[in-house]
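For this depiction, one protein chain was excluded, whereas all remaining protein chains were kept in their positions.
Chains here go by letter, A and B, matching the order in which they are written, and residues are numbered from 1 within each.
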Amino acid sequence: MKRSTVASRYGGVFVLAAIIAILPLFLANSFYFDVAINSGIAAIVCVGLNLLIGYAGQISLGHAGFFALGAYSSAILTDNYGWPPVASLIMGLLAVATLAFLIARPILRLRGHYLAMATLGMGIIISIVLNQEVNLTGGPDGMPVSAFSALGWEANSDLTWYWIVGGSLITTVWLALNLIDSAVGRALRAVHGSEVAAQVAGIDTTRYKILIFVVSGIMAAYAGSLFAHYTGFLTPSEAGFFRSIEFVTMVVLGGMASVFGSVIGAVILTALPQFLTVFHDYEHVMFGLIMMLTMIFMPKGLLPSLRNWINKRPL
Amino acid sequence: MSSEFLQFLISGITVGAIYALVGLGFSIIYNASHVINFAQGEFVMLGGMGTVFIASAGVPLPVAMAGAVLLAVLIGIGLQKLAIERARDASVVTIIIITIGASIFLRGLAGIIWDRDFHSLPAFSGEQPIHVAGAVIVPQGLWILGVTMAVAVALFVFFNRTMIGKAMLGTAHNPLAAKLVGINTSNILILSFALAAALGAIGGILIAPMAPTHYQVGVMLGLKGFSAAIVGGLGSGPGAMVGGLLVGVTEAMAAGYISSNYKDVVAFVLILLVLFFMPAGLFGKRSSERV
Partner (left out) sequence: MSLLEINGLSKSFGGVHAVQNLEYTVESGKVHSIIGPNGAGKTTLFNMVTGVYAPTSGKTHLNGRDITGLPAYKLAALGISRSFQNLQVFFNMTVLENVMVGAHLHCRRGFLESLLHTPSISRSNDGARRRATELLEWVGLEAYITAHTDSLPYGALKRMEIARALASDPKLLLLDEPAAGLNNIETQEIDKLIQQISDNGVTVILVEHDMRLVMGVSDHILVLEHGQKLAEGTAGEIRKNPDVIAAYLGGTAETN
């Protein structure tokens, strides 16, 4: 990447920041804020997931598991044990990091379909556990989560949450772009390009795969914690298979190996069901169709396909 | 053998037979195309729900069953021709997402075109329980075991004694060589999907009298069928059968002796254990990559 693309990379962050800064002027009521905030939360998960799927070339069909674990850690520690929310959040991140680290080595020895199934299994096991441990999690009926607070200040307005999520998203995007434009980032992409050639270049591919698996899990958990305090009520469906597929679809729709693509994919697939009630009733049908059509006709996703079309390069 | 143990065994084998049928479907498609068809579970759903709704239009039950199987087969062929064939050279992730998308699509469609309620089929030959050594088996359970065994025998004959069956095996081993000897591999692919769909649908019809069918019934049954295929070794027919029984019995034992709440976890824990320690499964082939 030359100097000019570096400038255009930071340019993207500025554009995103500008959009986030100006958007509240156009959000007429609570409903619109809700859509924006939920889009941002999903986008944080997707940027992390994209690092794993799009850049490092792995796959996870169980990332909602990490998302929900972050959410439930915050909920359980804050509400059942009276911990301060910030401490619960950090604890949740540590817990997910530990779990991801422990499971990463055996699971990432697998490739392709097998890796997909193993991560699927992992996610479903997490959701079943959350469903069954009623004393801890409230089971399928869910559990309430108290508001996020720190040092006496409480986050309870739409606008406050908007800034929290918006700020987190900008930071996440910035960190991801930085990572990609570094030797570590290139190593991740090399793992995707050819594991054997990456190893010959001195890259310990297993270590890098584990690293990005854990990092993307932490990002999902962080988003989960925000989600828990924002919505104020959690159910185990947040860990469910469909939620994991939603995240993967957002990444795939927006464009694999495209940070901004993930943001766009998350926004589109969070906002669309909310705004088109037709879409909402037929949610499954629409999602399934989008997944199939995108992968058949536009396998690189929206943003990269758009870029190619503009540059008129063959896909 | 305590009667309690026997009871768990019987219920485990019964449901395991269904897992085996689903798992066979996975293996047949995997053999033909190296694709894991996440929509396999939906064929099960189509069998059960299809029969219910075709019968509700006044069609006699056996005809409705045949119709449901036919419906599943047509959808299976459609899936292969319209979705998977177009993405033939795509990456694994792409194909996985296509089949998951197909399964979500079919599920959603079923929920809209039919409905989202639970439905039951009448048992094939009544519900008079049969007492065996202190345990109970219902006639439907015997139907399940009987039909599954008949299917297994039929498939064995098909793959080992008929030209088409052998052609399918040949295509699985070496698609290029198969083409060179004049086998129409594209038709073989269609046949695989048709066969897998039929197996799934039959499984769905068999279990519907015992466990109510529902537009989402394919999710868990599909995943557990997949577990059966993985445990037995992806691509192995006998493996899927043994795997199915293993998953079913382990599940029943865990539910009976440990906790019925965590029954569903068993299949997924088995998936992880097999993938971590023995990815080729019990009967699967080990493969190596040439650099």
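Simple rule for what comes next: a residue touches a chain if its C-beta (ideal position, glycine included) is under 8 Å from a C-beta of that chain, and two chains touch if they have at least 3 such contacts.
Because the structure is a prediction, the values reported are computed rather than measured.
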The one of A:Leu61, A:Ile164 or A:Ala190 in touch with the missing chain is A:Ala190
Given A:Leu179, A:Ile268, A:Leu293 or A:Leu306, the residue that touches the chain left out of view is A:Leu179
It is residues of chain A that touch the chain not shown, namely 1-2, 57, 175, 178-179, 181-187, 189-190, 192-194, 196-205, 211, 257, 313-314
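We take it that only the chains that are shown with their structure count from here on.
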Using mean C-alpha positions as chain centres, tell me how far chain A is from chain B in Å, no decimals. 32
Going by the contact rule at the top, pick out the chain A residues touching chain B in the complex. 53, 59, 61, 106-107, 109-114, 116-118, 120-122, 124-125, 128-129, 132, 196, 241-242, 245, 248-249, 252, 256, 282-292, 295-296, 299
Would you mind writing out the residues of chain B in touch with chain A in their complex? 36, 83, 86-87, 90-98, 100-109, 111-112, 219, 223, 226, 230, 261-262, 264-265, 268-269, 271-272, 275-276, 279, 291
